[in-house]
Structures are given as C-alpha cells and as structure tokens.
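The other protein chains are all here in position, but one chain of the complex has been omitted.
This part shows subunit A:
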Amino acid sequence: MAEPVQRLFGDERMNDRQPFHVFGIRHLSPAGAYHLRAFLAEKKPTAVLVEGPGDASEYISQLVARNVVPPVALLAYTDQLPVRTLLYPYAVYSPEYQAFLWSEQNGVHAEFIDLPSDISLSLYEMRREGLNGSSNNDPGNEDENDIDNDSVHNANNGEEEVLPAGGDIRSYARRQHDLYEQIAALAGESDYESYWERYFEHETGGETYREAIHHYSAQMREMTEQHEWELAPAEAAYNEIREAYMRRRINEVLDAGHDPDKVVVVTGAHHVSALRADLPSMSDAQLANLPRSATKITLMPYSYYKLSTQSGYGAGNHAPAYYELFWRCLQRNELNKLSSLYLTHVVTHMRKHGTYRSTASVIEGVRLAEALASLHNGRFPTWKDLRDAVMISLGNGELSTVAEALARTDIGTVIGSLPDGVSQTPVQDDLKRELKRLKLEKYKSVVATDLALDLRENHRVKSDNAAFLDLNRSVLLHRLELMGISFARKQRSRQDSATWAEQWVLQWTPEAEIQTVESTLKGETVELAAAFVLHEKLLECTSIVEASQIIRIACDCDLSSIMEEARMTLQRLAVDVGNFSEIATSAYELSVLIQYGSIRLIETGTLIPLLQQLFLRGALLLVDTALCSEEAAKNNISAINALHTIAQEHFEVVDDQLWRQKLEELSSRDDRNARMSGYAFAILLERNEVSENQCAQEVSRRLSPGIPADLGAGWFEGLALRNRYALLSRIFLWKQLDEYIHSLEHDQFQRSLVFLRRAFSTFEPREKASIAELMGDLWGSGALETGELLQQPLSEEEKEKIDELNDFDFGDL
C-alpha cells in the first residue's frame, strides 16, 4: 500500500471508538464503491446514511428503481429567481449509488443526511453575498482535487460557478492545490489523479483501503483546517454547520432504535473525522435559525460527457467510461485484465475507423503500461500509464492518431435514462402534453425527420385547433429552439417570400431530454420557460437591433407579454440611439412583423408607433449620416434601402413626405458622400420625383468637367446601384457621362476608371450589352457594331494597359 499514507498515521484508530460505522469515500470512485459494498455485506447494517441533501431521501427508491440506467443526477433547485442549483451526479460506480442499491436489495433503510437543499442553497447564497465585490474563482483550481465537493450550479447559464471568493479564499485554494501536487510529487507521480489512482483505487484490501483513506483525510484535514479558518472562514463555517447537522441526523437514527453497530454512515472522507459521537450535534434552535428558501428536487438523466466536463466532483470525472470499465473489472475481481480490456477497446475503435493495428501492438502496449506501472512500484497501470502506452504502441508516438479512439474509450457516449413515471419534472410533463396535443409524438425518435409546416389557416377542417395545427407546432418548435433544447432545427427557407412556409428537421436525443430537465429551472411549462429565457435575454440586451430581434423571436414564439416588454425596452433604447444603420435595421425588423404578423395571429398594432418613431429618427439622421467614409457608405446605403422599403410599404403610417424631403436634400448636397447622394438621387428618379429637365441638370452638374473624378464617378456609382432600367431609358444621361469622361485629364481618367469599373461590375451582361449599344448610337458608329466591338474579349495589349492600372497609386482613396 501507499508509502506516503503509511507514514502519516500513528496508532490512533478513531473509528474503533465509535458506536456507529463511518465509511469515507471519494465521490465517483470505483474502488470506494467496491469496498463499500463489501463493507456493507460484512456489517449487515439496518440503516445506511449517505451524505446528500436530507430532503431528497424520498428519491432514493426512484434512484434504484428498475430501468434506471446511470449516470443520473439528483438536482435540487430554488423555485424563485435567481435560480440556484445543487447537482449530485451518480455513475454506476458511485459509492453512494452502490450503497443505495445494496440497501434496496437487502431491504435496508437508507437516507440522505446532509443539510436539506433549502438550507444549503440559502447558505450558498449568503456566502456569495458575504463575499460580494470579489471576482470569481477559477473553477478548476479550487475543486479539482478536493475529496469532497458539491458542485453548485448557476442555473442562468448552466455553467458551473464556483463560489466567488476573495483574495484569501483564492490563496487558500491555491495552497490546497499546491499541497495535492506536492503529495503527488513526493510519491513520484506526475499529477494528483495518478497518485490517487495508484495508491487508493488500486488498493484491493477493503480494510486497508478504508483505514488508509480515513487516516489520509484526517491528517490532511488537521494540516489544512487552521488555514481554512483563517483564509476562508465562510467555507469552514459552512462545513461546520453541515457536519453538526449530519451528527444530528445520525443521532436521530440512533434514537429511532437502530443498533449503533448496525448503522453505516457513507460520507466524503473529509468529514469522517468530524462525524464522531462525542462532538455536539445541531440543536433544534440552531436548526430553526438557519435560513431557508423553497427548493424543488428532481432526478434527471446524465451523460458521461457532462460528467467528464465537470470539474470539482472528485475522481473519475476525467474518464467516466474508463472508470466504469474499472468498476466492472473490480466486480469480477480481475483488475489485472483492465489494461488489456482498455487497449482492446481503443484498438477496436481504431480498426472500425480504418486504422489497422495488430494484436501484437496491443500486447506490447499492455506490457509497456505494466512496465510503466512497475517503474512506480504500482501493481496495476494507471489511466495515465495506459494512455501513454496507447500513444506509444498504437499511435506510433503521436497522440493525434489515437486521440479520437481514446476519447471514445475514456469518456464514451453513455447517456443515462429514467423510465417513465420516475420523477418527471413539470416541464417534461408539459412538453409531453404539448407534443401529444400537436400530434408530434411520432417525431420523438432518434432518426432525423423532416417536417414542413404551412402556417396558414386550414379551411377544410372544423375545429380551431386543427385549423391552426401547423402554426401551433411552429410556435412550440420556436420555443424549444429558444430554450436551447436540441429537438428541432429550422431549415433555411428556400423561398424568401413564402412567409407561411417553414421547414424543420426533428430529432430526439437523450441530450435533449437533459436539456429539457435543465430548463425546469426556467419555468414550469414550456411557455413559461421560453418566456423566462427571452426575458433574460431582454435584460441583457443593450442595442436596439437586439431588442427588435427579441420582438421578432417573441412573435415567433407567441409570447405577447414579452413582446410588449421588448417593445418598451426597444423604445427606451431607441431614445438614445443615433446610429443610422442600427435604426434602419430594427425599423425593418418591425416593419416585417407588422406586415406579416397576421399570419401568426399576432396583434402588431402596438408596434406601429414605434416604427413611426424609428422611421422619423432615421429620416432625420439621413443627411448627417451621409457625411461618412467610403466603407461606411456601403452599410448606410443598405440602411437607406431598408428605410425606403418601409416608406413604400407603410406609406400610410410613416412620414413619407419627410423622407422624400430628406432624400432630396441629400441628393442635392455636394458636401456629403457622393455615392450616397447618387443613391438618394436614384431613389428619387425611380419614384418619378424628378423631371427630365431636373435630371439632366443634376447629371450635368455632377458630372461637369473639373469635378474630381472620385466624386463624379462615385456619384454615378451610387446612382447605378438602383433600378438600372431607369438609367438605361435616359439617353441624355449616358451622353453626359460620355462627355464627362472625355473631358477628364489622363490622371483623373485613371482615377474615375476605378469607380466606374466598380459601378459597372454589378451590371448583368444583358445590361452591359444595352449600354454598349447606347454608346454606339451616341457615337454614331452604329448600335450593333459598337456593341459587338465592346463585348469582345480584351486583346493582350489592352490587358497590359489595364494591368498597368494595378500599379496606380490611389493616394487618399
């Protein structure tokens, strides 16, 4: 057994003085589970008490029900905002899970004895607040190596949030971390996980294991406790409260008449030395003093992938599938076969994916792993030894060759499952009802299926429900999408105009089940949860573009209350916004909603004043905005386009008159961006606001000799961005362009060529042909001939000339 541990303890056997038995574990430890089962079988207790939320005891029977496939997790969450959660994931090799299984199989009373979730979550909240103003800890560091940790989740983002900590708690965490690393280094291991596996997981003697882990933790605790009180008093106090409560619960069980010798307490090894009969337990008054906030508890399926990405919950988390293999080997008493099983798994996967490796390589790999273990005086290779052996013998020294096979073997794709009726969360129930109501149950399969929806009212059916079946389906799918439940994916519609058609791909995965359970934190029903998510988004949103998108989502999800809220947010934000293109974008979103809202049976009338407001502001900003660079002009032109579309489609509600005035102003200003002015003029031309005369006058003014080439040609470029037929039909315009180009000096000509080339690059061949013909007419050289001449491919000489342009120094352009 491990030398470092043997050195640690004296002959004090605190547990032997105890009236009841305590079995210290590391969470998610196969050896712990194995020895615990043996211990239970030997002691034959009448009560098994397990560290875990005291108010979750009723779920134990569900946890061990038939058809429950681990990994599963026990989730406790506050039902008030902000939602806080406690998560207890159990794999098949979790000692706690095995303790419950044993109790179930032997008809023995089992219960959780840690603080009820309503208290621990409140205390968690208090610790958070107590440490206000300090930055968050790095999640990896604090928890990674701790023998006992409950991971606390923040429901809002689903990510693990470690208790925020001040500088002190940080330095405490760093100390702890360094301490673990030092232990590993003393034992000659490269990291703590390897140390733990070699010296604890590989220990096959049950009694030795139990004593080693007890002494190890007791010494560890003795060494660090003082520092914890100094540096992280809140954590230490919390721990004290938990242990006092656990002692209270143990006493209650003893008082209920269980023979102390027939009581086994299963707890994180860290607590073992504190669960002594001679220490005071929590009094009624103390208990009543603890803060509470209402919580709910549920079971949910879990996956090895999630387990492996979660830091802070003890051993086994990096490679759950490996530890399951470990557990299976332990159960059959053949841990010596683990290496060959592991390598065989890897090589099988590699072969399946086309990389052949011989059995001889596997044999050599196993030998290498065993040789590595023997270098460390180990009896069996550790996970790291096995991985290195795989890399060397199967990967020819390179990790990349075997990385995927390793991931499959270490983490795997296992997802737990719960049978129907086991602790459904309200939102799961609701989703089930909704799917049934909307006749979507048959899509709940692992095979991806297409679903085409027609949102229009179906006039051939009688009931309202049937008439709007597809619309309701769309609403539900949009809501699920919003909640991040990966059940339905919306396909891009091929037809932009068909606003009533939607294409979806539906596929049910266990991951979606997990996501559904997780969204329980957001609301009791799908509708409430979706509204909650959108509400959160709205709170975070800072730009009017986001806000208008939220309005649109709210419309898709039929959440009118949020829509109203978002409308108010948008309005509030809009007051301060001076960005022309943002205003145009969000106004356009609104206009689309107003136009097509009816198909979703949504009242969009309230949006109209907002649209008017945004439009007005956009119109007023137009001329100022046009004082911009070439790059900004591109965005601004699409914004003008958006606003103009609104002006056309909602002429009865928006101030079209003002818009026209502003366009006129812009088109006549010489000090604004030439391209935008040209574009504004093009719109006016298209709307027939400009007479032939005016047009001729303006064109000749813009393209008169002496106007710098970038301005003249830039203006023409803007003009050519819209309705080319309006241009092509005005011969005088081309005449003036022709004259203008003739009037340019050589240098100026080269400059203008750049703009003109860009302007004409978007013309279609047909349009180019008609320009060529036009020019032919103008030059009197005959429309057809000139057209043909101009359409010919460039000769070498001409190409060279154009290539010369590449070296042209554009200076300030």
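The rule we apply is simple: a contact is a pair of C-beta atoms (placed from the backbone, for glycine too) under 8 Å apart; a residue touches a chain by one contact, two chains touch by 3 or more; residues count from 1.
The rule is short, and it goes like this: contacts and distances are computed from a predicted model.
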item	value
Identity of the absent chain, which is to be given by its UniProt protein name, from "Aspartyl/glutamyl-tRNA(Asn/Gln) amidotransferase subunit B", "Heme exporter protein D", "Sugar ABC transporter permease" or "ATPase"	"ATPase"
Absent-chain contact - pick from A:A256, A:A360, A:V447 or A:V575	A:A360
Touch criterion as defined above, residue of A:E243, A:E324, A:D388 or A:E546 at the omitted chain	A:D388
Touch criterion as defined above, residue of A:N67, A:Q182, A:S283 or A:S374 at the omitted chain	A:S374
Which residue of A:S61, A:S190 or A:N333 touches the chain not shown here	A:S190
On subunit A, residues whose C-beta touches the chain left out of the figure	190, 358, 360-361, 364, 367-368, 371-372, 374-375, 388, 392-393, 396-398
